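Missing here is one protein chain; the remaining ones are kept as they sit in the complex.
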């Protein structure tokens, strides 16, 4: 971390700052230029708030050189993390497709979709029991009953299941869930992240609609700092001024995250686009950009879906897409 | 709600849609143009997901005419809501300043700041015991102990207190708190909003960094739908491409929200700017734009503050600002 | 176009509006609902400003049903446009790579790069003679002399050339240029677009940093309305809150533009990412998403480049990338 001092900073206050920093255990590296005087901090600055320094009278600006995340940082862990979920691996060259409906609606629906997506090559079943909805008047999911139906579909097909949690209080209900999803709106629900750091279960962490990649990694760090290092990152579209798509898929997030972190990175093309016809091109683009997996919405009857029907594929469409996905994964593995 | 049908929509499917809508209790208003055929829905469409309709083969687009929020809607409640908190009123011409430190640090600190802000004219004390921090390694607040110190400052000064909640599980600790704040990152923590809808205590709801005004109102609607209609809305800056300010204060939110809703609207200039020198101009702009109050960070020693020191005012600065604020409030009341 | 009237609109004013619209030659389609009364306009509404209607006392809102662009609209021209440039085709299944340095610096530099990119498979040479730079103190390009050097490289290699225009006054200098580029900052320089509509030469139109896809198409429409229908659209990254990449490549723009328009769509991964290591994954993602071509910066000595060196590939890197590009293009053609 470099502290840039003001040009006419009071020398006594600068001295006091240096003493304070030394007392906190940092080595100091001083550099007096004509344009600016700098203090370089030597030591672990991850607990330092730039803001605290910026509040000081003598400080012009503060620049971080090292990222504030540690356990998620690739420089601390050069090898790709591979997460094993019931024998299915994700990350480090292991590509996986998670598929299923937005909401769990009935036993028949979730089990039928589960059978279909399994048949066509998905290795994980997704389905929402707790649904974050903008409107309190919209369908909020089947809650406990929904989780129960999801677990029945798991038993019927053997597919490990991924489902979203919306509150720490519901955690006891997620015992048999294989991967717990944190949705975009809860990416900075820090109390929830801390609780998930205490358990031994993979967490699929979605990027918030207006969060930077560094903030996503800091949220992953919350989970990892608690001891749970099984975090899968998911880009699902960010919010921009463009109105013709529901969100803007930030495809650059894939190579950029891959450089910053060792964690697996997947893409959710269904939420990113919000429109069915874009799921295929965005899925293929994700594979080409190096993603470790996809999360795709499939519904046996999208026209009757209780949520997000416009972006759900029918099982037949999913079948066609999966053929292209598996050929593309194979192709890009041969290319690199 | 208007449903725009595709130009060459299958007539049988259109018929099926009409029957379905009628079965759901809507009146239908049909209009066949050469450019497009429309179906107007008559009835309460707040529970309808546009998305469900967009998923249909025959539907080109869906346009909502009435806003999906009801209890928060000014058209349902033309009078301004005035909220009385321990005898202090906010809204409908009653302007209030909430002031205090970002974090509660020690009994001495919070009590001293409380005395100062009270002396200079603030009518509410703010202070954080649970702090949402981007980094798990940053100071997270004093939690229960912090709430305890805050309540001591309340008893010492008589000021009602405002403090942030981060999880439904902490709700029992907030019994003696006068106004519960929902932070920007939790604006769409719907489980938390639902719980706050069940209690009888004012909620200060901050707009998320990338949330629209309609989404803010839908989050207020979550609380109100549960029965708690004491919601104060707070604009605290949104996230844009601009990098010289911490956030971009959306000052237009004040008149626009005032038109859309009857709820009080306040501004947090401290978080919006992130830099001390901008707190004054943004505070005065907020009053000029018609805000019902301000929430301002004050610290007795900003250079030692454990968080957000760069945007905190000293008590002396706050004194100067309050004189300008009260004269400005008076001036604009005389102007309109 | 649908005009939504206010609930308690003055009947005489509504009558006056209807007469005015009829006088302008529109057919009217009236629909009185309990929630809202609507007027549907029948006829070509592309010259109507929604804004004019919104200014009226009796109007609540205005919704366009048909897009305001005509010549660029796929519904008016279902077949993909294929543009032939000196025998090289682009669009409708013809994929092309445009490559070269950001700026033309010396005859040796541009000719050497031209030879290299041709050898490795590029079919067009790019190079800037007029450079839009944020700072007036930065290198602004070699201007006329630069164009002259570019044309020498064209003659030496036979590659058609693409270069940027920044002012209508420079148009006479572009006689021998094969494709004229309009940069992101000039996407809405309407006077320039009008002039380019009068010539018979392909135009490569880049999307502005904060422009919607519909605005991009309206700018294409400016050129096409003048008679020049040879427009190639280029997505080069938009501006968002994310700071770790120079811009955010909007990969969804490819399938969405393909649905809206018949014009060729290419991607500029170099400007989108701003960092060399991301050019490959973004290039492959563009192909996967269905782009008709790529525009890639290559410099024989990026470390000495006068601009944008950080995102330029060396000829060796470009060679490697081109092998992957041609295999990927082939793969995706076989896939669909």
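To keep things simple, chains are lettered A, B and C as they appear, and every chain counts its residues starting from 1.
Keep this in mind: a contact is a pair of C-beta atoms (placed from the backbone, for glycine too) under 8 Å apart; a residue touches a chain by one contact, two chains touch by 3 or more.
Given the structure is predicted, the values throughout are model-derived calculations rather than measurements.
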Which one touches the absent chain: C:51, C:79 or C:200? C:51
One chain isn't shown here. Among C:81, C:157 or C:189, which residue touches it? C:189
Spell out the interface residues on subunit C facing the chain that's missing from view. 46-47, 49, 51-52, 54-57, 68-69, 130, 132-140, 166-170, 185-186, 188-194, 208-210, 215, 218, 221-222, 225-226, 239, 276, 302-303, 305-310, 312
Residue list for subunit A contacting the dropped chain reads 2, 4, 27, 29, 31-36, 38, 40-42, 60-61, 63, 65-66, 210, 239-241, 243
It is residues of subunit B that touch the chain not shown, namely 210, 212-214, 238, 240-245, 248-252, 254-256, 259-260, 272-273, 277-278, 281-282, 284-290, 324, 327-328, 331-332, 335
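Throughout what follows, only the chains that are shown with their structure count from here on.
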Maximum centroid distance from subunit C, chain identifier (CA atoms): B
How big is the gap, in whole Å, between where the Cα atoms of subunit A centre and where those of subunit C centre? 32
Approximate Å spacing (C-alpha centroids) for the pair subunit B, subunit C: 39
So which bits of subunit A are touching at least two other chains? 210
